[in-house]
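Following: one structure in structure tokens, then a few remarks.
Note that this complex is displayed minus one protein chain, with the remaining chains in position.
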Amino acid sequence: MFEYLIFFTFAAIAVIFSAIVVIHRNPVVSALALVVSFFSLAVMYVLLDAPFMAALQVIVYAGAIMVLFLFVIMLLNLAHTEEPITRPIQQFLGITAAASFAITIIYYLCKAAVLHTGGPAEFVSDARAIGVSMFEAYIFPFEAVSILLLAAIVGALILSQRTSAITEAKDGGAR
Amino acid sequence: MSFDTPDILLNLIKIGIVLGLILNVTPIMVWVERRGSALIQDRPGPNRIGPLGLIQAMADAAKFILKEDLVPAQAHKVLYNLAPMFGLIPAVTTCAAIPFARGFTIPDAFTYNGVIGALLVAGAVANFLFGVIALRVTAHFGAKPGATRFNQWIGKIVGVALIATAPVLFGLFAWFRSVGSVAMPLGLGGRYFEPIIADVSIGILLIFALSSLGVYGLATAGWASANKFSMIGAVRASAQMISYELALTLSAVGVLMSAGTLQLTEVVYRQSGTFVLFDMIPLPAWNVFPMFVGFIVFWVASFAETNRLPFDFAEAEAEIVAGYHTEYSSMKFALFFMAEYMAMGTISALMATLFLGGWDVPYWNEPATFVGFLASFGAFLAKTTFFLMVFVWVRWTVPRLKYDLLMKLGWKVFLPLALLNMVIVAILIPLGWI
Partner (left out) sequence: MIPTSWFLILGAILFSLGVLGVLTRRNGITIFMSIELMVNAVNLTFIAYARELGSLHGLMWVFFIMAVAAAEAAVGLAIFIALYRHRETIDVDEANLMHW
């Protein structure tokens, strides 16, 4: 009973704040609403017996990625730039597409309805089990992701440099 | 999940203890900070309200509540009002996952013994004497010019209250002695009291997750104020906290590697006991000895995480007025103030737990009784207080860095050092040294 109460509260919070993310015209408000939405998703992970993933969700998404978003919005001072109204045709098509997608997928989820069993009795997802799984079965993807992150760091540095290495080389060639 | 009455009662007691501690950090630390800074700068400091200025913090709180609450015209009203709460909530909730004492089994009955009787009698006599002293002191200083009526009233109230408690304590002693033993009320007898609110399996991750949300208070406040200085403070705060969170988290990884779990109760149990260095010197098995590098990194990064002075760029008053809370007044400003001190308290407790053995009393194997509980609680408070004192001491001693130096220090010095600490621990564990 208690679990259902938590589920519906946080599901409602997640949906409402996600809608704010999409609809609100101020990017700072959008970013903060997204943080709330991510936080309620972390609560969902706890309900799904995956507290480790919930903690990771808050640390990675709410604690790092969204701070980065907020930082960039503040740095570029985007909150005061007016976003032009979207063309009506784009709005109509977008809403139609999203709504039809949602209706279809929810219809088939309800129709199929094979997933009401609630799963097996025990689902161990503590840090030890995840660590063992990651460093045995998933060691190769793990290494690949570490290389990806390194590449992302280098890429972000080069992209956000005030004078990038490419333009500098070009300028040097021109002179 | 099912709770019965004793369970709920025990949890309420724990929450009461922790909330009482964390909410009292702010007034006590305000007093310590102001008197401490006065001591360091060789001036008297606040000494008018109450003896030694002790209730200055209450006067400050009253002033904050009574002040006008200004909202800038250009501010984003909703976020401006929400920002102080964003700052406060992570600071209050984080301490739920920190174990604050040795657990003990609640006995089925209290039995009278000489020690308890002696303590009760001594308490009665001491309270009576303190009450008399308070009244005498009040009378003495009240006769001098410059004494405020308010101070006299405080002195009188304290004195009378202390004297009034003396017969109560003595009566308790007499009653207890005649009864002999009292059964534990409310079915609490026989329960195990684990002094931590949320003993979750992801303890330390929970703490890092919640404390990483603290930056939103600062960032939102700075942005919603619609003030250039606030904005600069917010941008600085978000960049600084992301950078130092990395060093902070990585330096704690060594502790988790040696404990083999994320649960903080387990981390502390692993640190109780001793290990013998070079077959000669017995040392407490605290993590600070094998992981000294990590400890230093964590300590310095905690200054950046709580925005304390060598690294207080979010509010650097010499550069950007008051940073993110420039536009805040009245109780909203007080909430930021409280959040800062609470974050300090939490991170001090966390440092004590991770590196100084938490509630472990060195060279003593705490029994799982009430005495062990009290002693270990005292040890925990002493360690936490030590770190809080160092926060104050450093603030009034070390000047502020430059912002680019802060970033360089975080990324080029502390991050590699934290990784080095991990490597050292990874070498020491197979050698059997930890």
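When the chains are written out, they are named A and B in that same order, and each has its own residue count from 1.
In the analysis below, contacts are C-beta pairs under 8 Å (C-beta built on N, C-alpha and C of every residue); 3 or more make two chains touch, one makes a residue touch a chain.
Everything numeric here is computed off the predicted structure, so don't read it as measured data.
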{"item": "Shown chains that the omitted chain touches within the full complex", "value": "A"}
{"item": "Residue ranges of subunit A at the interface with the undisplayed chain", "value": "3-4, 7, 11, 14-15, 18-19, 21-22, 27, 30-31, 34, 37-38, 41, 44-45, 47-50, 52-53, 56-57, 60-61, 64-65, 68-69, 72-73, 75-76, 78, 81, 83-84, 86, 90-91, 93-95, 97-99, 101-102, 105-106, 109-110, 113, 115-120, 122-123, 125, 129-130, 133-134, 137-138, 141-142, 145, 148-149, 151-153, 155-157, 159-160, 162, 164"}
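Quick note on the criterion: only the chains that are shown with their structure count from here on.
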{"item": "Rounded Å distance between subunit A and subunit B, as computed from the means of their C-alpha atoms", "value": "34"}
{"item": "Subunit A-facing residues of subunit B, complex", "value": "1, 76, 79, 200-202, 205-206, 208-210, 212-213, 215-216, 219-220, 222-223, 231, 234-235, 238-239, 241-242, 245, 261-262"}
{"item": "Subunit A residues within the subunit B interface of the complex", "value": "2, 26, 28-29, 32, 35, 39, 42, 51-52, 54-56, 58-59, 62-64, 67-68, 70-71, 74-75, 79, 126-127"}
